[in-house]
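Let's look at chain A:
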Amino acid sequence: MPEALLTVKNLSVDFHTARGTVHAVRNVSWSVNRGETLAILGESGSGKSVSASAVMNLLDTPPAEIVSGEIFHEGKELLKISYEEHRALNGKKIAMIFQDPLGHLNPVYTVGWQIVEMMTAHGRPIEMARARALELVTRVGIPEPEKALKKYPHQFSGGQRQRLMIAMALMLKPDILIADEPTTALDVTVQAEVLALLKELQQETGMALVLITHDLGVVAEIADRVVVMSEGEIVEEGTAREVYHKPRHAYTRKLIGAAPGKGDIRQPGPEASVLLEVSGLEKTYGNFTALKDAAFTLARGQSLAVVGESGSGKSTLARTILRLEQADKGTALWKGRDLITMPQRDLLAIRQQIQMVFQDPTQSLNPRMSVYQLISEGWEIHGLMPDRKARRARVEELLEQVELLPSHCDRYPHQFSGGQRQRIAIARALALEPELIICDEAVSALDVSVQAQVMALLDDLRAKLGISYLFIAHDLGVVRDFADTVLVMKEGEIVEQGSTEAIFSAPQHPYTQRLLAANLDPDPDIQAQRARSGRAAP
Partner candidate 1 sequence: MSDSTAVKPVSQDQNKGASALLGMLWRDKFAFVSAIVLLIIMAFAIFGPALLGDLATSQNLRGRNSPPFDLSRGWIFVLGGDSLGRPILARLIVAAQSTMAVAAGAVATALVIGAFFGLIAGYMGKTASQIIMRLADVIMSFPSLLLAVVVLYVLGPSIPNMILVLAITRIPIYLRTTRAEVLEVRERMFVQAAVVMGASHRRIVLRHILPVIAPTLITIATLDFAFVMLAESSLSFLGIGIQPPSITWGLMVSQGRPYLNTAWWLAFWPGLMIVITALSLNLLSNWMRVALDPAQRWRLESRKSTDA
Partner candidate 2 sequence: MTLRYLLTGALLASAAVSPALAQDNTAITVVLSEELDLVEPCMATRSNIGRVILQNINETLTELDVRGDAGLMPRLAESWEDRGDGVWRFSLRDGVTFSDGTAFDAADVKHSFDRVFSDQITCESARYFADTQLTFDIVDDLTIDVTAEPAQPILPLLMSLVTIVPSETPVEFVRDPIGTGPYVLSEWQAGQYIQLDRRDDYWGEQPEVTSARYVFRGEAAVRAAMVETGEADIAPQITELEATNPATDFSYPNSETVYLRVDSADEPTSDIRVRKALNHAIDREAFIGTLLADGTELAVAMVPPTTLGWNGDLAPLAYDPDLARELLAEAEADGVDVSLPVEIIARTENFPNVTEVAEALTQMLSDAGFNASMRMVEVAEHEQYYSKPYPESEGTNLILAQHDNSRGDPVFSMYFKYHSEGTQSGIAIPEVDDLIERATAATGAERDALWSELFAYVHDEAVADVLLFHMVGHSRVGERLDFTPTIATNQQLQLSEIGFK
């Protein structure tokens, strides 16, 4: 076997924190060859980024400590060379792009400056760098490339920023490109475009691509080989197809099993009474129309999903119904009473019946309140359950209901994992025994396996308590598994609505079709088939 372009051997890294030592990765080995795409798959906390950071010399030591291991690149042991040697390698031989291009681009310099710097930092003349930057920015498909170079990161969309990051990474024609969750923050259609771009560029330059991701769909779409990581160790490796179809390790199986979009499509239940009837709802911010003539009905016990990409107005829809924003026009009849024009006093009482679960539980839970305080706050507000003992008991009951421990009462949100926090948020919503829960991307930030658990929980509650859901999501897989009715939104308008079955099997609107096409399937074969049949997004 010829020597690989980049080899990581038996790498172990510890993090020394005030709370003790964490073994971030243990005995990790992988390698990647020219022209090959290696995916490192894992959930948060699996240590999937650590080895890449070690390759780039980005680990801060302390707190990190490289306990053992070697990294070879073109005969050099990267852990032994000097800081300066390593610096000269970064960007030139090995380049890296990141998940959040807005954060990872310096906000105060033009993108042109930052792209050019990739070459000037390695001693290339500035004119040459400018020419190359223009060429690459054109290549990655940024409109008006000359002007774009003079703009700042915040003036681009998320997908454009990632393209610019890619252009920057390719300035010096690196041998290896490491992409750390490059499409996670992007909309599905944009994700498909960026992945396609990466694929093309890899074919053009023959570079090796190391893709760090949590998304089986991304692996299926782009990876040749995959290593699966869990709790700091590699549990499985092989080609993408091998791993998907014949997972050997239990964890891999769990991961694949948890991937949404594989279950049965729900059939709408029997006709029930109408809970919420929205019609003609509109909201504009200045010249921007966030919501245009939205209309739908939601029946008791129904789960209605709202799908769409960022900026499609799906959150605005939820916020106007909840009166977090005042709608310009339209009505939202809650059991026949209009929420939009209802006086504040009446609204306060109705708030008890409609609860919301937000996308990011880290932000939606007040960090200075204990779990008990968080869950019981609603009772305090509405003057319910004055008895303290009863309160406590009910909080413990709710915690059990969301599969947490009663003893968690006195903890603070930061002491829980993301999934646990979202369960606390759900418990908080349940505390007021609402009839409708609005979930605004409630599971998007969670790992797949956790996502599956939370979704199962919500489903269970619906069955037991008859709660209705207004479920806002961008992940079609989740929607497909959970909703019985789907609304598709684009640029503030509902472009299509219908039963989940109808939407997924026979989408009418081109946008819905495009959305479904761009949605990545975790099965590499299906992806390959789609690519062949040319249904991939342009």
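In the analysis below, a residue touches a chain if its C-beta (ideal position, glycine included) is under 8 Å from a C-beta of that chain, and two chains touch if they have at least 3 such contacts; residues count from 1.
With respect to how the candidates were assembled, all candidates are chains of the complex that A comes from, given by their letters.
Given the structure is predicted, the values throughout are model-derived calculations rather than measurements.
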The one of 1 or 2 that touches chain A in this complex is candidate 1
How about chain A: which of its residues touch candidate 1 in the complex?
-> 15, 17-20, 22, 24, 44-50, 53, 58-59, 63-64, 98-99, 180-181, 184, 214, 232, 322, 324, 347-349, 351-352, 354-356, 358, 360, 363-368, 370, 377-378, 381-382, 410-417, 425, 428, 432, 447
